[in-house]
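Can you keep this structure in mind? I'll have questions shortly.
Removed from the display is one protein chain of the complex; every other protein chain stays in position.
And now, subunit A:
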């Protein structure tokens, strides 16, 4: 079985995000970019499936600017076998919407015929939480979202999902799309020898046009603002003072 893992290049989660003064968006020039943390978890799970003998090949795919190949090299260094880069934008500030990403991924799936697609639950830049579900819809496949446990048994998979009420376990028919949540696993770091080896692994370069997908956004960005700042608070000296302040504020 082949595993397809879509990985997105996003602003590193430690970087303090700066909204551009003209309201046109977030400044992404010269900031550290990394693999979306959820996608690291997806890559890790794919590699574990291979190590457990349940998968024989792990293919990573990224859609975006040319620099996304760095993200793919990270996936290869972690242990993916090969990578596909679909260039769909020439400026990092131009993000591709989940619907367009899903349409491109659907074509990649048609070509690659994976038994499972492991995606992140959400990308930490746009926080849409949508791509996996959209891909599943386009393919008419089953979906297991927000997975904290995955167990593939023949032509079905058991997926335990993190939901508002706690945990839900469902059984999905293979092939399937699983989107991964934080507690599925702890991703490994790539070792130096593996980083070197990754440079020689195959990385195919395509464009959105190769797949005949129109990536024109459906959502127009009107403006991007800083959120309202909170008024400065005070430091209290004791629990007694805290109780007093809370009573004054009518909070208790």
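Here, a residue touches a chain if its C-beta (ideal position, glycine included) is under 8 Å from a C-beta of that chain, and two chains touch if they have at least 3 such contacts; residues count from 1.
By definition in this document, contacts and distances are computed from a predicted model.
With the options "4-hydroxybenzoyl-CoA reductase subunit gamma", "ATP-binding protein", "Acyl-CoA dehydrogenase family protein" or "Electron transfer flavoprotein subunit alpha" in hand, the undepicted chain maps to the protein name "Electron transfer flavoprotein subunit alpha" (source: UniProt).
Only one residue in the set A:98, A:115 or A:187 touches the chain that does not appear here, and it is A:98.
Screening A:26, A:89 or A:195 for touch with the missing chain picks out A:26. Of the candidate positions A:34, A:68 or A:145, contact with the unshown chain belongs to A:145.
The residue from A:166, A:193 or A:212 that touches the chain not shown here is A:166. Checked against the full complex, the one of A:48, A:107, A:188 or A:245 touching the unshown chain is A:245.
For subunit A, the residues touching the chain absent from view are 11, 13, 16-17, 19, 25-26, 38, 97-99, 102, 121-122, 124-138, 141-146, 148, 158, 161-173, 181-183, 217-227, 230-231, 233-236, 238-240, 242-243, 245-246, 249, 251-252.
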